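A protein chain is absent from this complex, but the other protein chains hold their places.
Note that the chains take the letters A, B and C in the order they are written out, and that residue 1 is the start of every chain.
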Amino acid sequence: MIYFENVSKFYDYHTVLKSVSFTIEKGEMLFITGPSGAGKSTLLKLIYKGADFDEGEIVVGNYKLSQIRTSEIPNYRKNIGIVFQDFKLLKNLSVYNNVALALRIRGLSEREIKARVSEVLKRVNLRHLAESNPMALSGGEQQRIVIARAVVAEPQIILADEPTGNLDPNTSIDIINLLKDINLNGSTIIIATHSPELFKDTGKRVLKIDASKIVREMKG
Amino acid sequence: MIYFENVSKFYDYHTVLKSVSFTIEKGEMLFITGPSGAGKSTLLKLIYKGADFDEGEIVVGNYKLSQIRTSEIPNYRKNIGIVFQDFKLLKNLSVYNNVALALRIRGLSEREIKARVSEVLKRVNLRHLAESNPMALSGGEQQRIVIARAVVAEPQIILADEPTGNLDPNTSIDIINLLKDINLNGSTIIIATHSPELFKDTGKRVLKIDASKIVREMKG
Amino acid sequence: MYITYSIKTAFKSLIDEKWINLLCVLTVASSLIIIILMGLFLFNIERLADKLHERYGMVVFLDERLTENEIRSLLSTLQSREEVSSVRYISKESAMKELKEHLKEMSYIFDGLDVNPLTPAVELNIKKKYINAKNIKDLSNDLQKINGIDEIYSAEKIAESINYFYRSLTNLGLIIMITLTSGVIFVIYSTVKILFYRRKEEIEIIKLLGATKSFIRMPFLIEGSIIGFTGGLISIIVSFLFYFAITYRLGSVFPFVETLIFPTEAIFVFLIIGALLGIIGAFIAVGRLRF
Partner (left out) sequence: MYITYSIKTAFKSLIDEKWINLLCVLTVASSLIIIILMGLFLFNIERLADKLHERYGMVVFLDERLTENEIRSLLSTLQSREEVSSVRYISKESAMKELKEHLKEMSYIFDGLDVNPLTPAVELNIKKKYINAKNIKDLSNDLQKINGIDEIYSAEKIAESINYFYRSLTNLGLIIMITLTSGVIFVIYSTVKILFYRRKEEIEIIKLLGATKSFIRMPFLIEGSIIGFTGGLISIIVSFLFYFAITYRLGSVFPFVETLIFPTEAIFVFLIIGALLGIIGAFIAVGRLRF
């Protein structure tokens, strides 16, 4: 489903990823870990075309990312749901509308949108805050909105960047369980995290990045 | 140094804090913990006058917070350094200038600002990124800028809201050590966090909040 | 479809940014007001100029001793000239009457006069296309040779000046109108650009969520057209009030003002022009979107 072939990514002064290669199967749930600044977020960015890579090739489904045309990018991204590390919530939309946006972009009818958003807000335990402004909510609540937005359209791929950084251990477990459920429905899920608790005992594959390389592959 | 006397805080529909009382000594280092949405950030907000409380009284040093005049608030806040959970970095200033802002507000000379900012950026391991735009940096790097900004003016009180949410375990330990050092120099430090690793084995006092009350006080 | 969402977003932005939008609408409106009034002015100047031309005439003074028959044949000679659209005979007596009217309060100077010192004359109206210095001069030279004509008052310079004045006015007006039209586009462009920059963060986010170009663009185009349309509406209303006030207040003093015309087609034209300029400005402002 997702292939990295000798992918390198440089920023002005330094190398973030150097000749990284790995494969993710369709329907897999995979963790990426490593210290702060290792390149976890960058790796996810390369997948959703939030940044371009400098060497190698990334293949996602039928798309070769080095050759994808600009006009195809919106459609390509519709296959992907993203939990951004810095949330990227729209400040002037309510919680409900923030989540609904993912479906509006995909052209769903308002009736269907309403049903799906209510459902997912219940799953992340935020239904009582649907009409609140996200900026008025606690860090953990905001993080759950982002997760809801990423999963609401049931995309083929979900990229979750530090999805529990602002959550207490119990809520974290709920979220991981939610992602597991969605994974069981067939979505491929990639989770970037620095906290080992998240993947320990999951039995899933874990890639550890450091010094711009994959230094270890293990089972969680 | 800091006294909470039966402090209550309500938002439109629900009670966030109900009759909370506790005392923090000058020079103490204290943790506040609890699940997502428990009211940790709200408690810190009340201390820095980012929100008003509805009942009770908070006393910080010589200030009774229910009676503080608006014109005194800027000076009051100059005693406090804050690590915001959502960072609150200025998007159009460099890392250096974001940290320097805390000193500019306090009216220091540019020469002194330069010395102090360089020093603190070294402490949080960001000196090489001084001229970067914070938005281009990794989540953990951004969090360390916020920590640098909070401590650079060596304020009497430091409020740190989830200061390691985006940091890997090793970097987290570095940051806690930095806060301990500053604490040894006499600053009172309050840290809100949902992760027990942060306070275990520190021997410091921990307040656990849940359902709008302090449900437990323990030693880390 | 997302068109309801686009419309909602456009209106939300209009309200959220009411200051800058108001500022923009007012600037657009005042530019359009100037364009409209300028257009009105030129339109009416054109009509007045036509009238002035129609009225322009040469005066031919006749020998006092001509008989009625001679005068009649002279008139038909004059009338037969290609340049002449009509002729009017002015007798000694009516000449004096006209002169006295012209002098108004000073006409007393003729009160003590027993003899009428004036001569009979013929006023020639010249066809519009022949009104220029050269033709008038030629005509005047030709007429000079006719028997019974004493003297000719032709004022070719005045004809020239009126023509020149009218042409300069039209050109100046057109230049101002074109400048202002590009000004209107520029103003809407800058405003939408500002709104675009203001929502830049938001747009970057929805791009990452998979939004297409038209999903992003639509709200801005709607907003631009609403701003332009509103500007057009205000400008039409204000210009009409202005026109009404002028004809009403000044009409009694300067009768020619009452003949000014405000063409009703302009109302619809300017609403559409406003909206169109708005869409153009917005389209340029949003520009090429990169993913």
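Here is the rule we use: a contact is a pair of C-beta atoms (placed from the backbone, for glycine too) under 8 Å apart; a residue touches a chain by one contact, two chains touch by 3 or more.
Model, not experiment: these values are computed from the prediction.
Undergrad: Need the list of shown chains touched by the one chain that isn't shown.
TA: B, C
Undergrad: Sort through B:59, B:73 or B:173 and give me the one touching the missing partner chain.
TA: The one listed residue touching the chain not shown is B:73.
Undergrad: Just name the one of C:84, C:118 or C:184 that touches the chain not displayed here.
TA: Checking the options C:84, C:118 or C:184, the one contacting the hidden chain is C:118.
Undergrad: Of the residues listed, C:77, C:94, C:140 or C:190, which one is in contact with the missing chain?
TA: C:190
Undergrad: Considering the entire assembly, which residues of chain C contact the chain that has been omitted?
TA: Touching the chain left out of view, chain C contributes residues 17, 19-20, 22-23, 27, 99, 105-106, 108-110, 112-113, 117-118, 151, 153, 155, 187, 190-191, 193-194, 198.
Undergrad: Which positions on chain B touch the chain that was left off?
TA: 48-50, 70, 73-78, 80, 82, 84, 88, 90-92, 101-102, 104-107, 110, 149
What we mean here is this: only the chains that are shown with their structure count from here on.
Undergrad: Taking chains as nodes and touches as edges, what kind of graph is this: line, ring, star, complete or other?
TA: Contact map by chain: line.
Undergrad: Please find which chain has its CA centre nearest to the centre of all protein CA atoms in view.
TA: Per-chain C-alpha centroids ranked by distance to the global centroid put A first.
Undergrad: Taking the mean of the C-alpha atoms as each chain's centre, how many Å separate chain A from chain C?
TA: 64
Undergrad: Using mean C-alpha positions as chain centres, tell me how far chain B is from chain C in Å, no decimals.
TA: 69
Undergrad: Taking each chain's centre as its mean C-alpha position, how far apart are chain A and chain B in Å?
TA: Here chain A and chain B have centroids separated by 29 Å.
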